[in-house]
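Reading through the structure tokens given below for one structure.
Apart from one protein chain that is not included, each protein chain of the complex appears where it belongs.
Order of writing sets the labels: A, B, C and D. Residues in every chain begin at 1.
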Amino acid sequence: MMSPAAMVKRAAPVLACIGLLVVWQVASLALKNDSFPTAIEAMRAIPGILGDKESLVNILASLRRMAIGFGLAVLVSIPLGLLMGRSAAVAAFFNPLLMAIYPVPKAALMPIIMLWLGVGDVTKTLVIFLGVSLPVIYHSFEGAKAVEEKMLWSGAAMGLSPAQRLVRIVLPAALPEILTGCRTGLVLALITMITSEMIARQSGAGNILFNALDMGQYDTVFAMIIIVGAMGICLDAIFERVRARLVRWSEPQFDMPLSFS
Amino acid sequence: QQTIRVGWTIPAEESKYWMMRRAAEFPNLGKAYNIEWTQFQGTAPMTQALAAGALDCATQAPLSLSNGVVGGNLKAYIVAQHVFEKPGGFSVYWAVKDDSPIKSIADLKGKTVGISVIGGGTQGPFNLLLKQNGVDPAKDIKLVEVGFAVSEDALRQGRVDAVNMNQPFAARAEAKGGTRKLFSLSEAMPNIVHILEACRADFVDKNPEAVKAYVRDITSGMKKALANREETLKVVNEVLKAPIPVLETYLLKDNDFGRDPGAAPNFPAIQKMLDIYAETGMLPKLDAAQFKHPTIVAPLE
Amino acid sequence: MKVVPSRSSEWVRPVTPHEPASVIIEIDRVSQVFQTSARRDHVALSDISLTIEEGAFVSILGPSGCGKSTLLYIVGGFVRPTSGAAKMKGRAITGPGPDRGPVFQEFALFPWKTVLGNVMYGPRQQGVRATEAEAQSRALIEMVGLKGYENFYPKELSGGMKQRVALARTLAYQPEVLLMDEPFGALDAHTRTRLQNDLLNIWERDRKTVLFVTHSVDEAVFLSDKVVMMSKSPGRIRQVIDIDLPRPRRRNELLLDPRYQKYVVDIERMFDESDDAGAPA
Amino acid sequence: MKVVPSRSSEWVRPVTPHEPASVIIEIDRVSQVFQTSARRDHVALSDISLTIEEGAFVSILGPSGCGKSTLLYIVGGFVRPTSGAAKMKGRAITGPGPDRGPVFQEFALFPWKTVLGNVMYGPRQQGVRATEAEAQSRALIEMVGLKGYENFYPKELSGGMKQRVALARTLAYQPEVLLMDEPFGALDAHTRTRLQNDLLNIWERDRKTVLFVTHSVDEAVFLSDKVVMMSKSPGRIRQVIDIDLPRPRRRNELLLDPRYQKYVVDIERMFDESDDAGAPA
Partner (left out) sequence: MMSRFLSPNILLGIAPIVLVIALWQGLVSFGFAPAVLLPPPGFVFGRLLQQLVTSTFQHEIAATLFRLFAGFAIAVVLGVSLGIAAAANPAINAVVRPIVRVLAPLPKVALYPALLLLLGFGHGSKITLVAADALFPILLSTYYGASTVEQKLIWSAMAAGTPRREILFKVVLPAAMPSILTGCRIGLVISCIVVFLAEMITSTDGLGHALVTAARTFQAVDMFVPLITISLLGLILNGLLGAVRSYLLRGFPEA
């Protein structure tokens, strides 16, 4: 038996989703705007997409690119971010460069990117990579900076080399912050997974979405948006599991007393 | 076996859609050559891709292709033509709301006007028409970019006072009513060529046989598209995901664009368009003959 | 007490501290100036010179904020002094090393490791095999009275328990020199006494050198060969006192020893003489 | 010592602790069970009952890890006991409030505020005007011996200095009940003695109630009306001892008082009797 409060807490995500759909429905009815269909219209279009084999292949292709882009980004960004956090020289070297490069919209560089990388998977994976790496680098950076110095000193006194300290002390100590970066990275991965297919498309979820957009089929557009949102929920749920495992040691011991009444 | 990297877009390249969706009906496709299809949002990015060598052949508009030639050092041949405006058929037009006080082009002064792409292919004839009616396109109107897909809504919501319409959106809007045609591009010139098939010259020179086979298939694709409307509707539906009932209202009917039965490029019409662009200051003067390959051009049997 | 395998268990420490022993740590006119956020210079240590003989137990006493921790950081190689130099065995100290093991005032446990994981960390790092490291670590954990808490994370421990883990963690990898910053500060008298004895045992058996910061005059006299008294603002050495008491020392015997009492009283008086509540330089 | 404006400066505390005073804090069969990460229940406090009279100075003594801090958290209203209840003035404690001021073992200073900012926080929060709060805070900072460090950030302070800031921060907003967790643990003997006297002065003048965790038997006897002795595994109250010594107390007089010495020796013996190095329940 669950207490009523616990049941409400359990049901809250579902209630929130339903609430969101209701707000959407009401808003779209009120706005009477063809490019903003009602929630029901959009949901009606979902089976059409998920029932279509080609669409599923498309979506899987996108997910594969996303997984690769995300994985590579995490692998590269965490070490870079940690190094920047622990070495003022490395930070001074990379920070201005990254801050000059990241704000440039990738779409604008398409002509040159196409020149070297073509229009295929590589380009799109690169776009996802860049999207994910931004938050991961900077959260790792800040996380590494905030590592308590005496912990590093302890490690050094035990004979850990600087590289070992980075992996065995800075990395775990900064892990909660790194995971925050990864969480944002996950969000950006999903977004860039779609938007990387805006200009040039071969296959993918973005392909479906932008085709529908170009054709003015807004129910399909919004159905795809719902599907992406659902993917977001699933990935986030998985992520929270992993996170809870990895940083159990850092969770606050007591409930936030603000809610203590 | 040569692979051709082809760029395409929506919504009016039926012969290519046939090749994508009914590959089995094209015996050479997959044997004499292969195609790697990439879809683009509009012709301008495809021009960039051609110039960057990321594509071999692509759908092009006369203006975007010329821009590539003038600004991007692109050398290309026009090997086929997809759609043009045939007299009596569909012509891209500017619509206003039924109850709008705008009755003529001259009334556009001081209004907000939507156009699908600022500096795009339709703007040459559009500018020409405005000028002929005493409206300075640069000063007298506020031009905003409104993609074809949202133009109907933008008009109905009052975000723009007039906006350009294209198929299939025009058919849909007309079915709903409440809008009226103000003027169409055909008033500037007949036979406007909207989209063409162009291939990079260096690629054609290196792989004449493959391109020849490709053009042959485009020709036959066009034939199939025109011959079997029923099937074409299905093919287009698969590609565009637009419902067949909507397509039914216009596709390959009188209120549609024109299609040459052999997909043959209309070089004189192209030349005329280039002249208009030159006249309106969008391009320097260009000779359409440079786009013509002596042998590889539709129709090819 | 057979928890830490001794390196030379047969070797017996001479009981007189004054025998000519070789110098292991040499602090040579060290000063430390901090830049505060308010962009002012703050002198934490001024012109400190001190030599520590091999195998000596040296305590540092001084008012709060006089620079004891800072001095330890310099010997540990964690902080480079603004001027002057520290040497170990004749070689300048340029960084931390497993020959000098610190026990920090703030413990600095690894929060992602359990008690056992924290204590095993050092031996594993030194290449000790896992089973052996674990056995040693468990013995040390038992010694500091934390048997049963091996799988607790630091956040689940009380202040004094964390301090004991920090102590065990450093003892586990057997550094030659121990740099201990109030290692018993958060412990009750009973636990404290037990650990003092354990520490003395380890020190006597393994001929370690200990640099020991404490606030208890008692503790300093009981444990040390030498007590360094510091004064504040800026931190300087006021006096170095040799504690000439026989070893091995037993607490209850010593408490009755008038020499011991004299040391304690003398040192306390010395502190009382000066009013050390100074302002920053 | 006129730093904290007293609420009733004319009022003189009676020197006998045994007069019938009203109960201010009542701890009623409190138990605290923690869930450890290893998903086991760990009993930190078991069935604790205790009443504290208004104006009393009560010390808690006990081995490290016996639940002293946890008990303070419960009285502070920071933690809800697993079972049982704590009451203040007859009303159940449901959360923290400015009537009970804690001094945490870990200091918990606000890192984004300077020393002055930290100390001023409480009075400002209570609605004291800025100039007045600043004057009071500066006086308190001077009292704890940190004059000149007003603009230092916590990261720039030594351990003992942080502890004194934490003390000043709590004293600044004049809570009725002080919950102090080893507030002098990181201080040298000299500073400690001074602050003990200051604390006694404030307590006597402002008739505060103090719940004071310490590891020093000495300190407990010197300061308290009542000493609560706890034992470990799980944390229980072993004995409550009334300290029947005259007030006001002076350290040097007391040291010679045989009653004082007897209290100290008795309590120490009691601890020695039990070996408290237990495993978790």
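A few points about this structure:
Throughout what follows, a contact is a pair of C-beta atoms (placed from the backbone, for glycine too) under 8 Å apart; a residue touches a chain by one contact, two chains touch by 3 or more.
If you're wondering where the values come from, they're calculated on a predicted model, not measured in any experiment.
Check A:G69, A:G118, A:G155 or A:P176 against the missing chain and you find that the one touching it is A:P176. Only one of the listed residues, A:A39, A:I59, A:A73 or A:V221, touches the absent chain: A:V221.
When you scan A:I49, A:L126, A:L171 or A:I194 for touch with the missing chain, the hit is A:I194. Seen across the whole complex, the unshown chain contacts chain A at 8-9, 12-17, 19-20, 31, 33, 35-36, 88-89, 92-97, 99-109, 111-112, 115-116, 134-135, 138-139, 141-142, 145-146, 148-149, 176-177, 179-181, 183-184, 186-188, 190-191, 194-195, 198, 206, 209-210, 213, 218, 221, 224-225, 228-233, 235-237, 250-254, 256-259. For chain B, the residues touching the absent chain in the complete assembly are 44, 47-48, 51-52, 64, 67-68, 70-73, 117-120, 142-147, 149-150, 153-154, 157, 159.
In the full complex, the hidden chain is touched by chain D at residues 73, 76, 78, 95-98, 100-102, 104, 106, 108, 110-114, 121-122, 125-126, 153-155, 169-170, 173, 175.
Quick note on the criterion: only the chains that are shown with their structure count from here on.
Rounded to whole angstrom units, the spacing between the C-alpha centres of chain A and chain D is 48. The mean-CA centres of chain B and chain C are about 83 angstrom from one another, to the nearest whole unit.
Shared contact sites, meaning residues of chain C that touch two or more other chains, fall at 106, 153, 156. By the touch criterion stated above, chain C contacts chain A in their complex at residues 73, 76-78, 95-98, 100-102, 104, 106, 108-113, 121-122, 125-126, 153-156, 169-170, 173, 175.
Residues 34, 36-38, 42, 61-65, 67-69, 105-106, 145, 147-149, 151-153, 156-161, 163-164, 182, 185-192, 215-217, 268, 271-272, 276-280 of chain D are the ones touching chain C in the complex. Residues 5, 7, 10-11, 36-41, 45, 48-49, 51-55, 147-150, 152-153, 156-157, 168-169, 172, 240-242 of chain B are the ones that touch chain A when the two sit in their complex.
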